[in-house]
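Worksheet for the structure shown next.
Excluded from the complex is one protein chain; the other protein chains are retained at their positions.
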Amino acid sequence: MEWAVFLPAAALAVAGGIGVVAARQPVHSAIALLIVLASLAVTYLVLAAQFVAVLQVIIYAGAIVVLFLFVIMLLNVRSGEGPAVKLPRQAVAAAAVAAGYLAALLVAALGAARPFPAVPQGFGTAQAVGAALLAGYLLPFELAAVIMLVGIVAAVLLGRRPPAGGEGR
Amino acid sequence: MEGLAPAGVLLLLAWPLAGWLANGLLGRRLGRIGPGLIGSAAVAGSFATALGLLAAYRALGPEAGPIPVPLGAWFGAGALVVDASLLVDPLALTMALVVSGVGFLIHVYAIGYMAGDPHPARFFAYLNLFVFAMLLLVTAGNLLVLFVGWELVGVCSYLLIGFWFDRPAAATAGRKAFVTNRVGDAAFLLGLFLLFTSVGSLDILKVGEAASALPGGVRLAAALLLFAGATGKSAQIPLHVWLPDAMEGPTPVSALIHAATMVTAGVFLIARLGGLFLATPGAMAVVAVLGALTAFFAATVALRQHDLKRVLAYSTISQLGYMFVAMGAFAPAAGMFHLVTHAFFKALLFLAAGSVMHAMHDVIDVRRLGGLARPLRQTALGFVVGGLALAGVPPFAGFFSKDLILEHAFALGMATGNYLPYLLGLLTAFVTAVYITRAALLTFSGRPAEPGARPHEAPPVMLWPMALLAVLSVAGGGLGARAAGEPLLRFLEPALPHPDGALAGVHAPAGPLMVLSVAVAAAGVALGWTLHRGRRDPALGALGGVLEQRWYIDALYEAALLRPARALGRWLAGPVDLGAIDALVNGVGRGLARLGADVRRWQTGYARQYALGVLAGTVLILVFWMLR
Partner (left out) sequence: MVPATAYLALSAVLFTLGAAGVLVRRNALIIFMSVELMLNSVNLAFVTFARQHLSIDGQVIVFFVLVIAAVEVVVGLALIVDIFRSRETVDIDDVDLLRG
């Protein structure tokens, strides 16, 4: 039963990933990313992480991808990339390193895999995650809020247009 | 007295220190005459204090013993804990009296002598600092305190030899004195280290007590090392070469530092550590023989020197040799007696020579002098008195002290069979009489070599010190003459350890020896008179040439030590420093610059390339972790 859900989701995720990396237009990349995010949300459900799945859809798909799309529209960049003249061997080297990396990663990750135990009642619900977050991770939680604030301030500062005739920021 | 000693001895030291500070800090505002007055007054204060200390000490009676004056802990490092301490005993008091007394007379003389000099404040500041250092040296209760004084007098000697530092010869002579002394000082320090490791303390009294219990080898090594230090300061073979050159300094400096006081520090050191030296016959033999050799060698050189002050300088070396003979003959009291009388008559001779220079506008070559007895009557009289004392003619002071030393040297020969010190000493007495007669005749008799000069007698401020020293050169013999009851010897006796063993019961035949030495002195004077009457100066053939060249010892040092040292210096500066060390340093710099130029090419500015590097590095780390 789970296979029936996992296999299509995994196939879609890999296809979306290839799409993100290979698409010529940034818009297409964004759409492909959206597909990946949605597929992963489905796998999270299978993995008994319903709250994370919901976050994934709301924050990633809902907020971040939309932000990407906004910027793509704002800058109106179409294809962007001409022939690579500056780093001619980058693609070959990248393929080699990535292949090595995938091999190493697979060995490492698969070595850590164990059979799944049965899921207890209430694992991965909003209640369970929230309780852990606000009990054991209160300080990081608050710090995360501060980091967000810093990020917002940075974005506002960076996004401000330089004052007319001024020296810039 | 017990309670007064600390205050008294500190006051003794405070006077010249205050004079030094006053002249050193305020000298420029004191005018031409102020520095000399302050300097002389400071030393006079020391002399008065020393007299007071002497009176108080004698009031304690003959059993007083040494009085240590602890001044608290100086520093500590591990096992080495050094207490700053002074020591009041007959030896220290005698030295303090000589230093401050003769020092005072020379300070007064210097007021007149340095009247034309543009920097009197600097001169008297150095001179007062010297007196302070010398008093610290003689009153030190700890060998390290003594060493501080020892080094400080060396510095003052350097500063005062080079007082006219705009004259290259003076600057070179100061440097030579300092460097030569360093050789001896290094040995001195090694001796101190050895004493500390074996005794565990540098306190003079403790060292003296513990010395006889030390293993023989350690004792011998320590004594010889300290004696090596003494040869540097007291200009004995082989470290004597600096003293003749030191005559480049102003004459009062020659009189005070390089005749009367500082150069006797080596003799004093051996007397001070008598407990160590007397317990080490091997070292004493070395001291006696080396002292006798130095005495004879320097006296012969003095025969053929043309610079009057150099004659006196070699004479000083020779007389210091006598003192070491006395030390080596287990008769420190006799050595101290000669030290005192020598301080009187040699200071007198130097001051007379200074008076000649003063009169002849710094001409000091005896070949250009002559006939000065008439215009410089008082000076000539002083020189003759000093010369007779030096030659050992009775009843002048030098006769008594030198005769006593020869007597003890003969006793040493009777006890040990080693008559060399006595024979050399007797020979030296003869040569001494010849060279001082020559110097006196060439300077004062006959006709002037340069008739154009119009010599004028020195002012009273210079003549009075000479007069007092002349009186002392005559009367000083009473300090140790048998007829006068040997007051100085009796006073010193408790402070100096007695030799035990073979020498204790030996008594030389005093009468015949005295007759012999008087005869020798008289013969020397007579020979000098015949040779040099009428200002003749026979060259003495080939031997005279050797003597004129100072037995070629300076030339030997030049060829064997200085020239190789200079060559080594050039080699180190050229091939080693420029060729190897600089090349290494510059090479490192150049290599790094080249490396930087190469490495900067990796900094392409392409973020993607950096990312590739990061990822490749991650792969490597992952592989490393998995293989581990």
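The letters A and B name the chains in turn, as written, and every chain counts its residues from 1.
Everything that follows uses one rule, which is that a contact is a pair of C-beta atoms (placed from the backbone, for glycine too) under 8 Å apart; a residue touches a chain by one contact, two chains touch by 3 or more.
The model shown is predicted, which means the values in this text are computed figures rather than measured ones.
In the full complex, the hidden chain is touched by subunit A at residues 2-3, 6, 10, 13-14, 17-18, 20-21, 23, 26, 29-30, 33, 36-37, 40, 43-44, 46-49, 51-52, 55-56, 59-60, 63-64, 67-68, 71-72, 74-75, 77, 80-81, 84, 86-87, 90-91, 93-95, 97-98, 101-102, 105-106, 109-110, 112-117, 119-120, 123-124, 128-129, 132-133, 136-137, 140, 144, 147-148, 150-152, 154-155, 158-159.
Mapped onto subunit B, contacts with the missing chain fall at residues 599-608, 611-612, 615.
In this text, only the chains that are shown with their structure count from here on.
Between the Cα centres of subunit A and subunit B there is a gap of 91 Å. Contact residues on subunit A toward subunit B in their complex (touch as defined above): 86-87, 90, 93-94, 97-98, 100-101, 104-105, 107-108.
Contact residues of subunit B toward subunit A in the complex are 606, 608-609, 612, 615-616, 618-619, 622-623, 625-626.
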